[in-house]
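Of the protein chains in this complex, one is absent; all others appear in place.
Chains here go by letter, A, B and C, matching the order in which they are written, and residues are numbered from 1 within each.
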Amino acid sequence: MKYVYELKMKVRDYECDLQGIVNNANYQHYIEHTRHEFLLKAGISFADMHQRGIDAVVARVKISFKTPLKSGDEFVSKLRVTKDRVKYVFYQDIFRLPDEKLVIKSQVDTVCLINGELGVCAELEELLEPFFDKE
Amino acid sequence: MKYVYELKMKVRDYECDLQGIVNNANYQHYIEHTRHEFLLKAGISFADMHQRGIDAVVARVKISFKTPLKSGDEFVSKLRVTKDRVKYVFYQDIFRLPDEKLVIKSQVDTVCLINGELGVCAELEELLEPFFDKE
Amino acid sequence: MKYVYELKMKVRDYECDLQGIVNNANYQHYIEHTRHEFLLKAGISFADMHQRGIDAVVARVKISFKTPLKSGDEFVSKLRVTKDRVKYVFYQDIFRLPDEKLVIKSQVDTVCLINGELGVCAELEELLEPFFDKE
Partner (left out) sequence: MKYVYELKMKVRDYECDLQGIVNNANYQHYIEHTRHEFLLKAGISFADMHQRGIDAVVARVKISFKTPLKSGDEFVSKLRVTKDRVKYVFYQDIFRLPDEKLVIKSQVDTVCLINGELGVCAELEELLEPFFDKE
């Protein structure tokens, strides 16, 4: 299994909380941004889909926090994706740079809502297909 | 001139940054939430208006930061509003509780966009009218 | 098993994203704020502990998203806590008001760092003890 997308980012000071480390909730922001950038690369705009009544929504998220990021840290956010019936499962890991130390491991299960109903979005499926992890 | 709306809130730890005080941007969140709750009280839902193509947007904001809020602090966010031609001008001040120490003073100039064009929203005007500060 | 703490909150519009629903990351903010308020009630200040070199940190979080919250929604955030060796495990569920519809179910595993090292904080343990869920 290998990553199909990587995005480099840098901690912004407002993301750090009074413990002096990146607040946990911001890792969800990091991995959401990474997914959306990956989708854009695959030809899928999250905002455009929403305009057309199609919403990719997160059904479940699991995050293990390994090493906290701090002010000034750079990091790379990596992504793999698999298909499990109606779910698209994203495995998203973040590594600190330059030492590649693991920051978080996460799994994000997403489903597709078409006008609010659970469904299969053929267009999304076709665009994502080349990226699926088939082990 | 007097305040026409007040909302009590409490600092949430994730709003504090590595200086151990509420990050500046969060005061804009506090005053936005206060305006929207005030509008709701006046019978105006920001989200419903958006659905109908009417957006109240902020044209300009000025904030003076006087005393920083910290973890555990409670505060009250107070609001006055005046009309200045097509602008609604909100004066929004925050005071720490229980000592009523001034936290921020702010002025928020808003205008109304109707389907993206600057305009006067009669409905909004009528609902806000009883609250205008006429000195 | 029963909840030992409950906190009522209301969606703030800035917490909603372009899908018109509360952005996923904000649920982590809601449950963090709920934990910290619960700890305060138990006599534990997250900010004070940090000053003394003791940090309760989240090792793992799992969130299942059931019903999205929208602009104007009120909700109650409920919490149970158990002890599992060095971990404090918080079960935190959010229900929409007034219909009590389940919004999210979550589990948050936390550990205690004393000057950066994994440890058992006797003070924290004593204060939390009365609240542990012993089934």
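Before moving on, here are some points about what is shown:
The rule is short, and it goes like this: contacts are C-beta pairs under 8 Å (C-beta built on N, C-alpha and C of every residue); 3 or more make two chains touch, one makes a residue touch a chain.
No experiment lies behind these values; they were computed from the predicted model shown.
When the whole complex is considered, the residue among B:Val57, B:Val86 or B:Leu102 that touches the unshown chain is B:Val57.
Remark: the omitted chain is touched by one listed residue; of C:Cys16, C:Leu39 or C:Ile54 this is C:Cys16. Although one chain is not shown, part of chain A still touches it, namely residues 12-14, 16, 20, 29, 32-33, 36, 40, 45-47, 70-72. Where chain B meets the chain that is not shown, the touching residues are 18-19, 23-26, 28-29, 32, 47, 50, 55, 57-65, 68. Within the complete assembly, residues 13-14, 16-18, 20, 23, 25, 71 of chain C touch the chain that is not shown.
Here is the rule we use: only the chains that are shown with their structure count from here on.
Measuring from the average of all protein CA coordinates, the nearest chain centre is that of C. Centre-to-centre separation between chain B and chain C, using Cα means, comes to 28 Å. Between chain A and chain C the centroid-to-centroid distance comes to 23 Å (mean Cα coordinates, whole Å). Distance between chain centres (mean CA atoms), chain A to chain B: 33 Å. Multi-chain contact residues of chain B (touching two or more other chains): 13-14, 16, 20, 71.
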